[in-house]
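For this view, one protein chain was removed and the others were kept in their places.
Read from first to last, the chains carry the letters A, B and C; within each, the first residue is number 1.
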């Protein structure tokens, strides 16, 4: 199982803040997971595509080539605006 | 008359903080005044020669070419160490 | 030593924090601080309230990493980073970054480095409430440029 989190505008757009799912077969990178999530439908495709987005794996920023493994926590969020 | 001020280490070395004197004949620049003051004796020569020193005319930093006129306030002091 | 990092809903008093910074450390002659306040930039309807969302866990980890990078780059005697989350009013402090060093050049550089990286790497998101409704604040291109500068300057700022 992996845990997937969504924050801020992305959380509102996908309509959930958190979900748990089995790491899909053949998905070994952040980019592959993102493609699977976008394939869920138009809302997901729009939320996770197009606009600038950051991804963290186990609470560290990751590129789309970043590796995924069972048990990971993956978070999707817009560019940060703190400070 | 001009007013001449000495601060910090220079004040201690020349032994006075302030004096008034007539602008000597032929003295039209900071550099010329400094030369006259140094000619007062060894103590003055050492205090106002050699080590780095700043001069202000009417409370604005001045180069040794800076012009002097009757009524001016001239201050001699070491490099500043505030802040 | 990672310095003091706090992520909190409560308001804080920057003066109290600065007073405590490197207190009793006779070698810490230079203190530089950055305070970010809830701002109304005048570009939209007046901001009535600001809400900060964050990613609990990652926030502290990201701030800890940024402070460690600063400590590796400059000789710092103390560091404090405080960031509020939740709801706050215009004018209230959102963030404090304060750095103590023996020398001011290091304190200025480290303080600016920490806030620049925080602005691009720490998972906080601002939502503004105005009379015309709520909106997510957009990231500024200038923030990414400010953060990139520290990559370019990696050699220059080491002291």
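Here, a contact is a pair of C-beta atoms (placed from the backbone, for glycine too) under 8 Å apart; a residue touches a chain by one contact, two chains touch by 3 or more.
Keep in mind it's a predicted model, so treat the numbers as computed, not measured.
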item	value
Contacts of the hidden chain among displayed chains	B, C
Residue of C:60, C:112 or C:128 touching the missing chain in the full complex	C:112
Absent-chain contact - pick from C:26, C:72 or C:141	C:26
Residue of C:13, C:75 or C:153 in touch with the missing chain, whole complex considered	C:13
Subunit B residues that touch the omitted chain in the full complex	5, 7-9, 52, 56, 59-61, 75, 77-83
Contact footprint on subunit C, counting only the chain that is left out	13-16, 18-19, 23-24, 26-42, 46-47, 90-91, 102-105, 107-108, 111-112, 115, 142, 146
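What we mean here is this: only the chains that are shown with their structure count from here on.
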item	value
Identity of the chain that, by mean CA position, is farthest from subunit C	B
Geometric centre distance via CA averages, subunit B-subunit A, whole Å	72
Where subunit A touches two or more other chains at once, by residue number	none
